[in-house]
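Every protein chain but one is kept in place in this view of the complex.
Labels run A, B, C and D following the written order; every chain starts at residue 1.
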Amino acid sequence: MAQSIEKDGKVFLLAYDQGMEHGPVDFNEQNYHPNFITKIAIKGGASCVAMGYGLARRFYSDELAKQMPLVLKLNMKSALYSGNNVSALVAGVDEAVDLGASAVGFTVFPGQEDERIGVQQFAIVRKHAEEAGLPTVLWSYARGPEIEDQYDSGVVAYAARVGAELGADYVKVKYPGLEALPWVNKVALQTKVLISGTGGFGENYPAEVKKVMEAGATGLAVGRKIWQDDDPISLAQKVSQVIFG
Amino acid sequence: MAQSIEKDGKVFLLAYDQGMEHGPVDFNEQNYHPNFITKIAIKGGASCVAMGYGLARRFYSDELAKQMPLVLKLNMKSALYSGNNVSALVAGVDEAVDLGASAVGFTVFPGQEDERIGVQQFAIVRKHAEEAGLPTVLWSYARGPEIEDQYDSGVVAYAARVGAELGADYVKVKYPGLEALPWVNKVALQTKVLISGTGGFGENYPAEVKKVMEAGATGLAVGRKIWQDDDPISLAQKVSQVIFG
Amino acid sequence: MAQSIEKDGKVFLLAYDQGMEHGPVDFNEQNYHPNFITKIAIKGGASCVAMGYGLARRFYSDELAKQMPLVLKLNMKSALYSGNNVSALVAGVDEAVDLGASAVGFTVFPGQEDERIGVQQFAIVRKHAEEAGLPTVLWSYARGPEIEDQYDSGVVAYAARVGAELGADYVKVKYPGLEALPWVNKVALQTKVLISGTGGFGENYPAEVKKVMEAGATGLAVGRKIWQDDDPISLAQKVSQVIFG
Amino acid sequence: MAQSIEKDGKVFLLAYDQGMEHGPVDFNEQNYHPNFITKIAIKGGASCVAMGYGLARRFYSDELAKQMPLVLKLNMKSALYSGNNVSALVAGVDEAVDLGASAVGFTVFPGQEDERIGVQQFAIVRKHAEEAGLPTVLWSYARGPEIEDQYDSGVVAYAARVGAELGADYVKVKYPGLEALPWVNKVALQTKVLISGTGGFGENYPAEVKKVMEAGATGLAVGRKIWQDDDPISLAQKVSQVIFG
Partner (left out) sequence: MAQSIEKDGKVFLLAYDQGMEHGPVDFNEQNYHPNFITKIAIKGGASCVAMGYGLARRFYSDELAKQMPLVLKLNMKSALYSGNNVSALVAGVDEAVDLGASAVGFTVFPGQEDERIGVQQFAIVRKHAEEAGLPTVLWSYARGPEIEDQYDSGVVAYAARVGAELGADYVKVKYPGLEALPWVNKVALQTKVLISGTGGFGENYPAEVKKVMEAGATGLAVGRKIWQDDDPISLAQKVSQVIFG
């Protein structure tokens, strides 16, 4: 039986799929290493950490599994070509189970020209995950020729609803601003909303995260904002404090 | 043995796949929620309700299943890119059976450039549905570079015939106006015609629905026209009255 | 053991796949219905009738099966987009067997840009049909960017040879005129040639069909020319007379 | 155990896949028929004959199989559209075994835009053939947007090496002229080189074939040059004489 990625019904997911999605340009001499990230997650009070198969196989040990639930991110793509619009499936639900993961993550881009491919692959992943008893976390980022602003409140609400319609347990969406959150949460129904914690936030980060949670989000999914900070454990602790109280 | 989606040989299908097909822009503070829709269906006298896997898994409970037959819509696409012309298969017939559905729904777009993909997927769904003893409801909407008006009587008749040729049990088509209906019904043969109940109708809705039924349609498949109404249960009851008499 | 689609080594196939291929624009108040067609076939003396799965499932009853052998047409496409160049497989050989069909029909378009897809699907159908003991009827219509005239004698001879090379039992080709037929028949080898009976014929239809048969064709595959006639049974009988003598 | 397609370590393959690859325009009143071809092969002293499934199923009888080993050509395409660049797989290795074939033939076009598709299909065919104990004959014809001359010695050497790299037992390449042959043979390693016997040869055909063999080719694979000749058996005998001595 997998651990929960929640604590007290809330989620603080520390995301670490950027090595593939953005490349090492995001990294410094410390945060290039998954062990640094998981240390932040544990000491900073996150409720789970997300990474891909390659990292998890090497750095998500049995011992770690007891301390920090894993969201195994199943698909990914590089940023070396901006036109790449469908992520590749690089691991299966069976491998998530073998690694002791507590959930699987998957990215779809509603609005892209090949939307069908990603949505259909998620349907298969979702079915396998249900059979394996693992919840699904859907990165739902609206992108494509007709999306002008992926932070737009209507666009984010649509992306959240996609998570509900496809049967995801959690949906990770861009932060559309505080006023938009109640509607986003509503239309997502029982699919729990995780706000992407890097883009769109103002200066006092923990304070704004607190308002995000008060507005009804189930949690925050954040990477660079935390692990690129000068004092990441301290920042994570502050975030953890406002999320879990 | 699945329940029938008919009452007295007629169908009043309350459609609720718009969260994916159109996005939350269709919704208000009430109708964003499937429970609101199923309440309308039950109190308003519909003979079945249609929704996708994500919603049905959470909101189509065993208790509800006894009161309101479900058409599980198996494929869908977002409106975030208008060029998306093939819907993604997001659930299978086996899942419809597990959810206690009484029929499966599937959309094809005859006339589109990738017509083959959707038609071929429907053939597989149709075969699985026959094996499972579930009827198929085919949303047959003619679309594509050479379709000028999908409400045109000849276009709708063709879309209806496609349902018959592909072996669908029910075919949902656009409303081409009353005069066109007898021919549409004829060419659909034993495939029962459900008229899409939102576009193309005039002011006195129940009266026109009555005429649609008198013209030989097997039923009405309608969503927004009902659940966006100020008094949706009352409107549904009026529609139910003219359909089931 | 399937019945033969031949009588005395000749074929008079009454084709009825036009509801999908052309749409109801081909139909009138009588011929829109498969029962009208099969009545013509039986009373008019055809040796077999061709239709798709949707129609056959409903209108090809066991009783009928004893009187009129069925060619189940396995792939089809609509005319709602003229650029659709690959037909969708909508039923399998196993379903042809279940329906009591005597042969399966399949369309390829040699010369089109996606020739490979159709030809490869036919190879699978051909293999399944051989295993099931059903002959294959290949609609071989040369089409594509470099085909100027699909009635050209060289083009038709090529289309006929394609049937032989792919291992079809029968090949249905356009009518290239009488003079071209001996060569067409020759290059088709033991694959029996059925001439498409609507386009390219002159005024005295039965007389020209007689000459077609005398020129060595195994038979005629015709739809609209017969069932759009004012007196279709009578016309069919005349055709039957010249084919079977 | 399949017969060898060699005699005394040499190959004289009589090719007859032109009905699909070029169409009946290649044929006259005699050579349109496979029996004419196999008669030439037997009387003319070829070591094997190549044809596709459709022809072999009908004209490669058990009796014939004892006299003339068969190379079953597994993929093919028509010439009705010059842009068709991937051949369709029309039969499998299992069917080659059933027909009593001694080898399977397959065409790849290194240098074309969809090279990957053909190469990957050959890998599967090659594996099945190894399991079945049948050698593979790879028609390796370099074609594509950047190939200026498929008879160029460097291009032919590359095509031959592709056969070796992909694990073909025999590789059939265009004739690049005598001077180029030693290098072509060398880079093909243990994959035996068959020179395509129609294009590129001068006036005294048997004499030039003799030199081709002396230059180290394992054999000749030729069709039209032989069976379009006024006295094909006699020509074949001369070729056989220079190949097998």
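Here is the rule we use: contacts are C-beta pairs under 8 Å (C-beta built on N, C-alpha and C of every residue); 3 or more make two chains touch, one makes a residue touch a chain.
Just so it is clear, the model here is predicted, and its values are computed rather than measured.
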Residue touching the undisplayed chain, where the options are D:M20, D:V162 or D:I226: D:V162
Absent chain, residues of chain D that touch it: 110-113, 115-117, 119-120, 122-123, 127, 142, 144-147, 154-155, 157-158, 161-168, 183, 186-187, 189-191
Hidden partner chain, residues of chain A it touches: 17, 19-20, 23-25, 27, 29, 32-34, 52-55, 57-59, 76-78, 80-84, 86-92, 95
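As a convention for this text, only the chains that are shown with their structure count from here on.
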Centre-of-Cα separation between chain D and chain C, whole angstrom: 35
Residues within chain B bordering two or more other chains: none
Category of the chain touch graph - line, ring, star, complete, other: line
